[in-house]
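Yeah, one chain of the complex is gone here, protein chain that is, but the others are all in their spots.
Coming up: chain A.
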Amino acid sequence: MLDALLLQAGYNAALVAIGAALLGFAAGASGTFMFLRKRALVSDAVAHATLPGVGLAFIVMVSLGGDGRNLAGLLLGSAVTAWIGLLVIEWMTRRTRLAEDAAIGAVLGVFFGIGIVLLTVVQTMSAGRQAGLESFLLGSTAGMLLQDAVVIAVGGSLAVLATWLMRRPMTLVAFDSEYAAAAGYDVRRIDLLMMALVMAITVIGLKLVGLILIVALLIIPPVAARFWSERAGRVIWIAGGVGGAAGYLGAAMSASAPALPTGPIIVLVAAAIFVLSLLFAPVRGVLAALLRHRRFQRRVHRRQGLLALAAHHPIREAYTLRLLAREGLVRPDGVPTEAGRAQAAKVARDERRWEVAREIHQDAGLTGRYDGLTPIEEVFTPDEIAEFDRRLGPPVAVGAR
């Protein structure tokens, strides 16, 4: 395992790990554009549409007398049908009233069906070397030749390069296509380019993760990355990092044990990163939201408790009482301490200051920020607060009457 992680588990395994990392990086980065464009599942259709190309390429290569398993030839074939599938989706959504999801589902099911038909044709062909075409469904690094690993590594680097070169127009279109159109970009062409990139990544990843799971590499890293940043530019690189890490770790892990298929492991590593992001990301994560909620709840309870102290009302809410007791503002029996009385007086006075503030400032700009929780010092300057205090008169101690 450690050997594999440090690229010491053989030349092929090292190449596969590097190739997977590059592929994951490219897939994550370019998948971000599709995700931000809300078309994540287009990649699913593209991936399934590669299957007939694999079958066709095999049939053509064998009938021309060549070796049907030439990886470059198979990938070329798969790219052709994937491209046709993309154009069909684009044509259907543009020319008919079917929604994009119907077009995606139709292309996915039909192309995959044709692919399966072609695979059964291939199985009955006399050439006995067709074994292994099925490995394109789920990917397989077993029996991978050195040249296959080179194809993946080179293809992955090219895809990363293309993503980097095209990042600006694609970000613009993904984020605000109407603005892009107004700024003079050809949105349709950039969309097609985006999809071409996705298609290229699908094709490169066929051998490694298989056509059913390559979709995961295009969708999961961007979704995970979205939790960590609100800026499109950063999401792209974070998604690339997530995809690259998943590819590298997954490939290394699967090289370390026999019964760990590469594709599923890579996907599961990516999914684990996604779950961690969902739970623990700052701001957008579930845990952060939970903490935010708790903090808010605490502030509301604390303030209500102090107002009750100031008004000499008994506090019956157990949570409020616990909160104030923990801060040493009340004794366990609910009687306010010295510090508690001081705090209560401050809160009550701030409340009266707000009342004065609302009389003076009729506009909602400043007083609209009154939500009962924002400290008045954050909204008004000390001079203004001094003015409110002048109108209010001197402070009154709580309990002094």
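Definition applied: a residue touches a chain if its C-beta (ideal position, glycine included) is under 8 Å from a C-beta of that chain, and two chains touch if they have at least 3 such contacts; residues count from 1.
Everything that follows uses one rule, which is that contacts and distances are computed from a predicted model.
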Checklist entry - One chain of this complex is not shown here; going by its UniProt record, which of these names is it: "Metal ABC transporter permease", "GLPGLI family protein", "Acetyl-CoA acetyltransferase" or "SoxAX cytochrome complex subunit A"? => result "Metal ABC transporter permease"
Next on the checklist: Considering the complete complex, identify which of A:137, A:242 or A:330 is in touch with the unshown chain.
Outcome noted: A:137
Item to check | Selected residue (touches chain absent from view) among A:83, A:112, A:248 or A:388 | outcome: A:112
Checklist entry - Which of A:56, A:104, A:245 or A:379 touches the chain that is not shown? => result A:104
Checklist entry - From the list A:173, A:219 or A:309, which touches the chain that is not on show? => result A:219
Checklist outcome for this item: Absent-chain interface residues of chain A come out as 35, 38-41, 43-44, 92, 94-99, 101-102, 104-106, 108-117, 119-121, 124, 134, 137-138, 212-213, 215-216, 219-220, 222-223, 226-227, 259-261, 263-265, 267-268, 271, 274, 278, 284, 286
